[in-house]
Each structure stands twice: as C-alpha cells, then as structure tokens.
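Read the structure below first, then the notes.
Excluded from the complex is one protein chain; the other protein chains are retained at their positions.
Chain nomenclature is as follows: A and B, assigned in order of appearance, with residue numbering initiated at 1 for each chain independently.
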Amino acid sequence: MTAALQVRNLSAEYSTSTGVVRAVHDVSFELRRGETLGLIGESGCGKTTIGQALLNNLEAPGRIAGGQVMLGDIDLLSLSGKALRRTRWDRIAMVPQSAMHALNPVYRVGDQIAEAIELHTSATHQAALARARELLDMVGVDPGRARDYPHQFSGGMRQRVAIAMALSCEPEVLICDEATTGLDVLTEAQVIGALRDMQRAFELSIIMISHDLHMIGRVSDRIAIMYAGRLVEVAPAEDVRTDPRHPYTQGLLSAVPALTAEPQHLEPIPGLVPDLRHLPPGCRFAPRCPFAIDECDHDIPPLIETVPGAQGDRRLVACIRDGDLVGKQSA
Amino acid sequence: MPKENSRVAEYWELLRANRIAVVGLGLLVFFALLAIVAPFIVPFDPDELVGAPFQRPSSVHLLGTNDVGQDIFSELLVGARVSLLIGLLAAMVSIGVGCVVGLVAGYFGGRIDSALMRLVDMVLVIPFLPLMILLAAYLGPSFWNLILVIGLLTWAQPARIIRSQVLSIKTRGFVEAGRAIGTPVAVILRQHVLPGVIPLALSQFVIAASQSILIEASLSFLGLGDPVTKSWGTILFYAQARGAFLTDAWLWWVVPPGLLITLVVAGFAFSGLALEEVADPKLRSR
Partner (left out) sequence: MLGRLLGGRMLQYVMLIVVILVLNFMLPRAMPGTPLAFLAGEDVGLMTTEQREEVMAQHGLDRPLPHQFARYMGNLLQGDFGYSFQQRRPITDILMERLPWTLLLAGANLVLTTIIGVLVGAVAAWRRGGRADAGLLATFVFMAAMPSFWIGMILVAVFAAQLGWFPVYGAYSTYAGLTGWERIVDIGRHLVLPLTSLVFISVSSVFFTMRYSMLSVLREDYISMARAKGVPERLVKYRHAMRNALLPVLTIFMLNLGFIFSGAVVIETVFAYPGIGRLLFQAVLTRDYPVLQATFLLITMTVIIANIVADLLYPLFDPRVRVR
C-alpha cells in the first residue's frame, strides 16, 4: 500500500535581521493511508513550520529550503500558481494552529466554507452553501449558524468551523496544528470525536501536531518526535509509551505526569531548547542528554531503522548510542 | 548603570542603521545650526529697509527684496529661529499635557481613565484650526499665545498613544505587583513605567514639533502670527498679501520659505518615524 504522503528531506527556514533560522532541518517521514500520525515536540521546535511547509504555504519571511512532499506522484513543493492552488485543499488541507483567528471577521462562516468549495468545484454558491451547512452539521455545529459571523462563535466552535472548512473539499490528508490546544477537556473530547468520525467518513490520513503527549498518545497510531528542527524518533504510539528509545523521548515522558498512575516523580529535562541560530555541531540534544559521549558532538545522527518494539512495526530513531542503550533505560 | 547604557547604545545602533533616521536627524542638525548662527551670518538686518522694494535677486540681495525693501534672504535665515522655537515650545506644551494625561489615565485606570479618554475623544473631534483662529483672534496674536494655543489643542493624540503604552506596560505585571507590596507610586513610575514611555514620548514630541511648525506657519499666514518676530509663515503672508505669486517673484519670494518649512517638518517627521520604529519593535521592518 502506498503512503498518503511521503516527505523527503524537507528543510525550511526564516530569514531574520539576525540571520537565517533553519526551523526545519532535513525531515523525512511517511504518512500511511488512513492513519493518524502524531507530531510532537517542545514549543518552537518547528512543528507549525512543518505543517505549513507540507501545504507549501509558508509566509514570508519563511521559505522552503529543500526537499519533497509527495502526494501520490505529485511533489507539492514543485507546484506553484494555479496548479498549487488547485491541488491544495482539494487533496491536502489543514486546521491551522490559531483556528480561532483563521476565520475572516467580516464574512459569514457559511460563505467562507462555501468559498473553498466554489474554488475547487463547479458548484454554484447555493450548492456550496448547502454543502457548508452539511459539513457544519457533521462537526457538531448547528447548520443554522452558517449565517453567523466568526465573532459570534465560542473558541471551541470556531475550531469546529475550521475543521469543517478543512474538510470542505474532502481531502485525503488533513493536518491539524494544535487543533485542541486551549480547549477544555470535554470540548477537546468532542472535537477529537468529530475528527474521528470524519476520518472514518472520508478515509482521511491525519497528522496531529501538538505538544500534549497525552492527547497525541490517545489519538495517534504512530508518533513522530521532533527536537530543534529535526525528527529524533518515529514509532508506533504504544511503543513510544512503553519503550521510548531516544533519550529525548524518554525525557519527555518522564516530564509528563500520567493521568492514571499513582503519585509520580516528575523529572524535567535539564537545560533549554537550543537557539536555532546557534546549534551544537553534532546531535542537537547532546548538551542536555544524560548519555551523551564525545562522539555525539561530531556528526548529526541520522534517523535510521532500529530494532522493532512490541508492536512489531518499523521504528526509527536518531541516536548513535541507540544500540548500547536498548533495554537499559526503559525500566 | 551598564544596563541603561546598553539600552541607549542599542537605540543608537538601530537609529544609525535606519536610513530614514539618518536623513531626518541630518536635516534637524542642519536647521539647528542655521538657527544658532543665523544672526551672525545674515548680510542685512531683516527688519531694516535696506533697498528699493520688489528687487529681483542680485549679488547684493540673493533673493531680492520684499514689498517694503527688506532683504528676503536675511528674513529667511532669521526666520528659522522663530519657526523652530515656536514649534519646539508648542510641542513641549503638547507632549507635557499629553504625557500627564496619558500616564494618569493609563496608570490609575477606572473612572479617571474613562473620563480623561472622553475628553481626549472630544478634543480630537474639534476642528482645531478654526478653534485656534477663534482663540487667537480673541486673545490677540503674540508669541506665547501662539505656543499655548497650539500646545493646548494638540495634546490629545499623544495622550492616547502614551496611555496605551502605559496599559501594555501594566500587563507585564510589575506595576500591579509593585502596588500590591506598597512600592511608592514615584518608584513604580520611575522604574517600570517611564523607561517604556520615554522613547515613545520622544517620538511623539518630534512628531508634535513637526505639526506645530506647520500650524504656526498656517496661523502666521492668516495674519495671526506673532507680529513682532517674523517667521517663514509671516514672510508668506506678506508675499500673498502683495500678490507675489502672480508675478515672477514667486520664484524667490514664495518658493524658498515654503521649501524650508517643508524640509524642517520632514526632518522632524522622518526622525519621529524612525524613533517610533525604535520604540515599537512591531514596526521594525524585520
């Protein structure tokens, strides 16, 4: 079975007055058909940048510095102008990080959803509006509110409107950037429920971006962990929870309380996320890593296949000490 | 304090890197020097009748003479002083009032704030030049009346801007925290509020100065200027009254004073824009 989305050596950067910030560095991964892939990492590690880059929609001063984003046999990054406009949203869409602000305040939400449909199909405005109402209904918003303006909705409802907008052209791939951040637990559950329903209805492949390990753990089939612009580990969700391989993943897990367990000892990762303008030469996590050795500072460790975990699925990790550490740490 | 020094140094660095600032400050330095040395380098006393009226430019009278035979070039040089002085003093009044109102409104908030802001909104709506004309006509034209009238009718915009800056400083929490532990108002103001307000007040001052110079020119042009000292606006008032712009004389009697006003005002405006950019990082181009 082919992947829904194949990302190869993606790099993206921002030019600032103090130099070029490479926010995404040589990232490769695949999104399988129908799966939910969680993308997780600390604030500022480049998650949103990846999300925008996957749609080839980075706004200045950001730009794509290289790589491919294969949708079937089309490289989205090689498209521009009309071809790009036609493919995007039709086959790959996103719910942006600030879905709250992603709606134009001066137009009715129904019209905004309909606009996307009209741009990609030959539907009349009436037909598009009717479809927009259906979509709103599907994500749990009263279709009668299509005539309302964004400011008349609560945050959670605007989030759903954004989801409805992303699904308006029935894409194959959906990127959800912090789709539930800032929502209360119940609303979060509803929004995720709505997403699940949509996934079933449309055979969606979803990339869920978040820094909430719990939520990602619950909804994802596989998880990609990101640190300072690079992927450090990609593995089935269950394996990440029970058998994390990369020291950063391990640190991440011990820094987050498990909801179910008894009182636990939480250990924050010492040190800070490096400044993307002044990166260490070798492994970016080395300065904070308890297992770092001299060699870690020499070369950037590649993301390579490692021993499969309990799930038996492929897993990738970017750590030169991977072999030495297997089994030692997970206890 | 090294921290203060580095902050000043950073401003200076940003200013120097900014082409707009260089042009603006350059113009201002030029006119400041001109205003200082003018009385010593003028070829004639601008108030004396030194030749026949309505002369064309010549080697003696570089820009000719006016309707009563005064040397226009000398009038221009000395006029720099008057225009700059009135502009700066009026701007001081305007920013002084604006700062006090903005600080009080922003700092204390609540009813004081809403009352003051109502006042600001009201002042902003009034068409200021007609009101100035009315006041100037009643109070009589004089140097100080001019300054007071301009200053007291232009403080509203700076007050509003400074208030919003104070509000944004307050959101950082130092102010509330300071008040909660009983730090004296003066100390809170000095340590937490003023450092954020002063750069902005400075840029507002420079912008107010540019506006004051223009307003002074307009009032003088309408015959409401200070009758004792001759500003560039006054020169144009006479040029207009004597119909100079209908003859060739527009080239040496009308163009130069207006050009000087434009350059000074632009100098202030450019400096103000640059200072504003330095004070408000959001405006920096990147």
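Just so it is clear, contacts are C-beta pairs under 8 Å (C-beta built on N, C-alpha and C of every residue); 3 or more make two chains touch, one makes a residue touch a chain.
The structure displayed is predicted, hence computed values, not measured ones.
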Touching partners, among the displayed chains, of the absent chain: A, B
Of B:116, B:146 or B:269, the one touching the omitted chain in the full complex: B:269
Chain not shown: contacting residue from A:22, A:120 or A:133: A:120
Selected from A:9, A:78, A:104 or A:154 as touching the chain missing from the view: A:104
Listed residues A:4, A:21, A:39 or A:55, member touching the removed chain: A:55
Touching residues on chain B - with respect to the absent chain: 118, 121-122, 124-131, 133-134, 137-138, 210, 214, 217-218, 221-224, 233, 236, 239-240, 245-247, 250, 254-255, 257-258, 261-263, 265-266, 269-270, 273, 285-286
Positions on chain A contacted by the hidden chain, ascending: 52, 55, 57, 59, 85-86, 88-90, 93-94, 96, 98, 101-106, 115-116, 119-120, 149, 151-152, 165, 168
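The working rule: only the chains that are shown with their structure count from here on.
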Computed distance of Cα centres, chain B from chain A, in Å: 53
